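In what follows, a single structure is set out as structure tokens and then discussed.
Missing here is one protein chain; the remaining ones are kept as they sit in the complex.
Per-chain numbering from 1; labels A, B and C assigned in written order.
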């Protein structure tokens, strides 16, 4: 059973996870490109510090950076060692990483991690993919990271390699839909003069109602700080997992009208102007002589 | 058979319709609040000029103005006279107007009119609701207004009072969806560097393709004038019929995902900022510490 | 302060509410058309049993039945008495009811009530509209019904008459969106072979994750009973408030793509076949010779 792990990436997520692991009595050797938070000066030093078989948790941005770290670990680790990708990688990356590492006898597990900046205190929801034996070996790590309470309410071994990130991806797709639902309701309440206390209405939904949730609690928190959100812009980034969820819906012929609408709303939120709506304006002008606004 | 009608409202639509009616050999007495285009000085004069039973075509903005004109006609016309509402009234208004007029024995027909500023030359597509005998009596008027070619390709008696405007309403809802489809395609082509000739692509769709249409021809016209639509803003009004179409979809439990999406895209096009997307941005900030843009 | 109320309607909601009110020490005289659950034999008896000013909570199906009960109360109550509509009425009904009752000096308050069959134990989330003094007088009733904890987390006085049902309507619209988001995620996970434990994944989201919520807990409960939902049909009714929410979005030019998608998904779920999709199939056949399925 794993009691000492290497942790590469000590940013907002990784740093808190180190703390939580150590609080649970595990030993963590952490490496980050930022020397101020790093326990060791290099990946080589990190690997030298670990007992064998070595277990390394990778917690860096998905895509090129995760790719580079996994490749480096593939070069430097030995047969029987184990890599966990805890970042937000696409599940297809997991399959590739696992295959590459397997050529050298290195094991791979993927772990979707939810909880954001609240995970340090609340624990992290964990969705894991990989071989049964590998996951079993890692349970002390997962138990330290996951929330208090019954294990199955904060942890799932969802299937083989890739399944953890797949479930996390769908989790984030659902998250897009949940946020959009609250957001559309908020906009309508703000628009309607009849309703005098929008922030109070959200607050009142926290107990007893069907829509109570952690996201609702966060919405109340946001409205406590700025009761009509006038201080911020309606500009919303997206980080990949919403897109992948809709891509998977398409690939699997699954209708996904609400989650896709939530994704498109984010795209719109970032546009200065819309070429699509220019086209509609131009068409109305052409057939009906309706006035257009000059840019 | 009607050969002389009164026409109230001589704006962009009404004015052209008078011309088209007169070109077909009918007599038109027109009234407008703008004396420069008006044949008579008042509604009273107009009514005095008509043979009995008097036929009056109302071609003024839907809503309060149409309401006022129909009410005035109800007061001033006599049993057996006939009112046609050719504006963009909601079909529910027709039922009310017909009932009010019927109390005084005045007949009522509703006519949805499509064709915009092109109708003068091309003729107007006509969708009519009312009693069979009333519609039969009005055929010389409808035949003058509708396009050349077989009558049934530019005219329909769709049902009882209200059915004409109902079909016109759905026509406009479809129109929203058609425009949105071209518009979304335009935006994607504009975004993709691989495609060097977006305007040329639309132009090339005019013959032989599945997407050829009159709206496509108008899109080509717009792109001929401004090949990336950079001179106009993506700001799009809506005039009622798109909203009513979606309302009717809801009332009749008819799924309408594409047309409703087209309507909502117009709403978005007119927003400076979105309260909904402020809420999403605020939520992402709350759970993940993701940066927000300050307003 | 109100300590004895009349309660008309003792069904699934009203019956539980009576229990909760009585448990809190209030006196309830209940009337229902079902004599087995009724405390009195008629509305007249109920009104005779109440102290003045009389307070009557109406908890019957929205629409015609609520209308009939409010009309009857308008006839039988006296100046200074107070009617609360706790059902799922459209906010526009409230305004009408309040005006009608006001003609006889009878006061009116609307209360949106959320919590379903769980309200008996958990308390009911309350969203209230009406005059400040009327609401203040009713606080013992609201405090008995609402969940334990800070009052403002389970109760809001949202504005004047109608505002309570308006906030409840939007609450339900949001609820449609939340359910649809989980549902779309469920379908994708079920479709994807990679994921071996869909029910376990939902269960694991209950703690620590961003998507945790009461609805998620209920989803876990449903999957505990039937782990792939194979025993039920994907047939979903809608009860009015989702439709009204989208209607209000349209009336107020608020984009509502996700909630409207959720509503339309319900409409689709109830269709044996789709005329829209027949049309698409027919069109594909016409232009491409693509085969159609014979009905």
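One rule holds in what follows: a residue touches a chain if its C-beta (ideal position, glycine included) is under 8 Å from a C-beta of that chain, and two chains touch if they have at least 3 such contacts.
If you're wondering where the values come from, they're calculated on a predicted model, not measured in any experiment.
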{"item": "Missing chain: touched chains present in the view", "value": "A, B, C"}
{"item": "Options B:57, B:91 or B:108, residue touching the unrepresented chain", "value": "B:91"}
{"item": "Residue among B:30, B:74 or B:119 that touches the chain left out of view", "value": "B:119"}
{"item": "Chain not shown: contacting residue from B:160, B:240 or B:288", "value": "B:160"}
{"item": "Which residue of C:31, C:57, C:108 or C:182 touches the chain not shown here", "value": "C:182"}
{"item": "Identified contact with the non-displayed chain, of C:46, C:219, C:246 or C:259", "value": "C:219"}
{"item": "Residues belonging to chain C that touch the chain removed from view", "value": "12, 116-118, 179-180, 182-184, 186-187, 190-191, 214-215, 218-219, 221-222, 226, 229-237, 257, 261, 265-266, 268-269, 273-290, 292-295"}
{"item": "Residues in chain B touching the chain absent from view", "value": "91, 114-116, 119, 122-127, 146-149, 152-160, 162-163, 166-167, 170-178, 180-182, 184-185, 187-189, 191-192, 194-197, 200-201, 203-216, 245, 248-249, 252-259, 261-262, 264-265"}
{"item": "Positions on chain A contacted by the hidden chain, ascending", "value": "210, 243, 246-247, 250-251, 253-257, 260-261, 263-265, 267-268, 270-271, 274, 276, 287"}
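To be clear about the criterion, only the chains that are shown with their structure count from here on.
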{"item": "Per-chain CA centroid nearest to the all-protein CA mean", "value": "C"}
{"item": "Homomeric contact chain A-chain C: same or different residue positions, threshold half", "value": "same"}
{"item": "Superposition of chain B upon chain C: rotation angle, C-alpha, nearest 5 degrees", "value": "180"}
{"item": "Centre-of-Cα separation between chain B and chain A, whole angstrom", "value": "47"}
{"item": "Distance from chain C to chain B - Cα centre to Cα centre, in angstrom", "value": "37"}
{"item": "Whole-Å gap between the CA centroids of chain A and chain C", "value": "33"}
{"item": "Residues of chain C touching at least two other chains", "value": "210, 249, 253-257, 261, 264-265"}
